[in-house]
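Take a look at the structure set out below.
Here the complex is missing one protein chain, while the rest keep their positions.
First chain written, first letter: the chains are A, B and C, and each begins at residue 1.
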Amino acid sequence: MVLEPRVIYLDHAATTLTRSEVVEAMLPYFHDRFGNPSSIYRIARESRKVVESARESVARALGAEPGEIYFTSGGTESDNWAIKGVAIANRKKGDHIITSSIEHHAVLYPARYLEKQGFSVTFLPVDSTGLVDPGTLEDAITEKTTLISIMTANNEIGTIEPVREIGKIARDHGITFHTDAVQAVGHIPVSVKDDTIDLLSLSAHKFNGPKGVGVLYIRKGTRIDPLLHGGAQERNRRAGTENLAGIIGLSTALEIAMQSLFREMERQKKLRDRLIAGLLSSVPHSRLNGHPEKRLPGNVNISFEYVEGESILLSLDAHGICASTGSACTSGSLEPSHVLLAIGLPHEVAHGSLRLTLGEENTDEEIDTVLGIVPGIIERLRAMSPLYPGKEKECHV
Amino acid sequence: MVLEPRVIYLDHAATTLTRSEVVEAMLPYFHDRFGNPSSIYRIARESRKVVESARESVARALGAEPGEIYFTSGGTESDNWAIKGVAIANRKKGDHIITSSIEHHAVLYPARYLEKQGFSVTFLPVDSTGLVDPGTLEDAITEKTTLISIMTANNEIGTIEPVREIGKIARDHGITFHTDAVQAVGHIPVSVKDDTIDLLSLSAHKFNGPKGVGVLYIRKGTRIDPLLHGGAQERNRRAGTENLAGIIGLSTALEIAMQSLFREMERQKKLRDRLIAGLLSSVPHSRLNGHPEKRLPGNVNISFEYVEGESILLSLDAHGICASTGSACTSGSLEPSHVLLAIGLPHEVAHGSLRLTLGEENTDEEIDTVLGIVPGIIERLRAMSPLYPGKEKECHV
Amino acid sequence: MYSEKVMDHFANPRNVGEIENPDGVGEVGNPVCGDIMRMYLKIEDNRIVDAKFKTFGCGAAIASSSMATELVKGKTLEEAWEISNQAVAEALEGLPPIKMHCSVLAEEAIHKAINDYRVRQGLSPWGEKTPHYHEGGEECELPEEPQGTAGDGALQR
Partner (left out) sequence: MYSEKVMDHFANPRNVGEIENPDGVGEVGNPVCGDIMRMYLKIEDNRIVDAKFKTFGCGAAIASSSMATELVKGKTLEEAWEISNQAVAEALEGLPPIKMHCSVLAEEAIHKAINDYRVRQGLSPWGEKTPHYHEGGEECELPEEPQGTAGDGALQR
């Protein structure tokens, strides 16, 4: 990591650096091998070839067929395409879709947009650890349900959903199943075959690939309208000149991530658990958000009562630590994270959440540094807080 | 140009190489300065800053305000967003839109999709040079017209449309005006202010920037729905983690293109006119498609009767010349270019078209080479053609 | 995002704490919305001789509280009453548009604390502006989805 020497980057769920090897792999496709894959001459045919081998490589990583992989501009486009494309293509069949209340906005807002267009949407609740209950989901299915969209893993609290069970339920009812796996792919094993997934979104910049490129996996035979109409690219389903370098970057990054998947999972889990245990034990009035075990290997999300998240982030930033919060104050809205509210946190506690997400370059020493810094920050902010009952009234949790 | 020594690239309307200076400018933003512009810590704030200064730079090039520039994944997304976003947001006001029959598929197909959703669309005819008639356009306006979309310059035949007159008509009738300027920006002067344009699409890879990034200019006050719903990026209008490196690439490429705009226009016009004159005089039964003067400086489009375009391209490719055709045979459809049909070419003549589009790196010597090679190729193919009346029957045009 | 002045007042806030036996106290905001500001005033001869604050909130909220206490100290009540949220924001060398409401909170906290003093003194309170959206927790939701019209000062992240 060539950041400033002192920077400790713990916001990998927001974005990751593009690995040097990936940048290397992309570089020839900007200037030297720039041919448009849709053209006919040799330099264009070479572009076509690398796009198709990238497609094969992505398909292998997901347990899919190459013809089921569609390159997009990122997780948001993939999600929008899946939700709106399936709902609208199947409108005659039914106008009901099911999703959860903790989806990323790239799923939630398209669903709300569909509501405005006359669709009906069920936003399933989750339990206090962020899990969707498959039974509740099955009960929500009606004759008009055409789409179920449940994320593989949550971006804020890291909870891993029972995708396999949900996939089975969807299949049993003949309903199309989409999963937003943007936080999962490259981090935990994902198989569209094993989990009977019909559509899956992923985004390169979440696994050390470039920003602005993603994939929508679409199982063969799935009814879906295009979102981007135009040229005949991507087998007539996703128009637009292919982002050649981006596609190479995506597939290269995914290949590298898959090679060390299990090793890196184990390594991050250890760091994660040490970070969680250390923070909970050293800071009173703190709680872990998300599931204790069914959790992304790199996700730590803790609420510190009586303080507000943005002021924690600013304080951490002064120490060179990059992190994230579910507080509304960073997002320009006044409502804290819908995910933290959905797992039952009171507003004021949701405002005091801190998300630390690990990546490959994080070390044991960095965890030590963070554990040394956070308690002091929280203590200082609490001393300023009119809500804090004070040390004397503390009851350690 | 670091292509193989012998390659003569004459397909700049399809895509261009990303300039070395542009790649240089992008590079730091993959690995070293990769922060998510929406985050709060220093490395993220730096990303925010460069995105905003890229926005200002693009705004300057178009005569727009920075707050009117929205980064997208390319020309296709910009076109889709403009057409569907405006039509749907204004549906209550009216359900009629006007466009031309020679638009790029990224405009035509969204318009056809809207037809399926119950909108009515007028596809204006063009004259034999590809010009839309502003009077005909004005006559097509009804009380229900909410959007006019006419391209600034055509990608196949290079015809430059009377955008200023059309913009004025739209403004006079209080109708939103979109122009697909994907082939124009960076190649001819474009000003959203002078031409009273409400929305404008552009794409970086058409002016030596990277593929997979574009802009939709949206005049302040324009009613439009988002196409990509999700995060709060791009002032809540275009969700998705910003393609940081791509955005830098786009703005850098545009700055460089604008610096030498007039000089390069003059240079390319000379090459273009020499190429046109040389081909028409050395190959019988050939005709220029598009307007003789109102024409992109880099566009040459000629039909050679009795031969089919793909076989011309393959023959040129054998000589290292990269070109394009309006023949259906390269596109996998059987219908030749809708643009060539719209200007009145018979199908069989449309199949025999050759498009050569110039770029900055093309030289006088390359034009000489092409002029030396093309006539022989056409002659050879004609000798194989059952349609060719034979030399003896030739009447030079 | 934040000016150096904001960061300075966030990192080294002036006048943090409580005043024992204050002459006036004003609390505004709502923890549900993510910020709450409490201002303590010590008043002698119609003049603010000391001010302290406690704030739960973002960087701008803490900096605005700090700056507001600095601004009121030494002022007469009439002078202090006239301190607008713009004055607080300007003294901080500007606030991002989405953080302007923190300066509004500061202005409201000053008004509340002064009126608390006036009521304790048996005086009638001065007319406060209608509190901004922070007063009612249920009102702290801003429209999440974009409005139909571009460029109309939509939120910038």
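Here is the rule we use: contacts are C-beta pairs under 8 Å (C-beta built on N, C-alpha and C of every residue); 3 or more make two chains touch, one makes a residue touch a chain.
Since the model is a prediction, treat every value here as computed from it, not as a measurement.
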Tell me the shown chains the invisible chain touches, ordered by label. A, B
Touching the hidden chain, out of A:Leu27, A:Ala89, A:Ala318 or A:Leu371, is A:Ala89
For a quick check of understanding: of A:Thr18, A:Ser38 or A:Ser251, which residue touches the chain that isn't displayed? A:Ser38
Touching the absent chain when the full complex is considered, from A:Asp32, A:Asp225 or A:Glu379: A:Asp225
May I ask which residue of B:Thr122, B:Ser203, B:Gln268 or B:Ser311 touches the chain that does not appear here? B:Ser311
For subunit B, residues in touch with the removed chain: 109, 112-113, 306-311, 314-315, 318, 327-336, 346-348, 351, 383-387
By the contact criterion defined above, which parts of subunit A meet the unshown chain? Give residue numbers in ascending order. 37-38, 40, 45, 48, 65, 67-68, 89, 218-226, 229, 232-233, 235-237
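Criterion: only the chains that are shown with their structure count from here on.
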Among all other chains, pick the one whose mean CA position is farthest from the mean CA position of subunit C. B
When the centre of a chain is set as the mean of its C-alpha atoms, what distance in Å lies between subunit A and subunit B? 34
Touching two or more other chains, which residues of subunit C qualify? 145, 155-157
In subunit A, the residues touching two or more other chains are 109, 112-113, 310, 314, 330-333
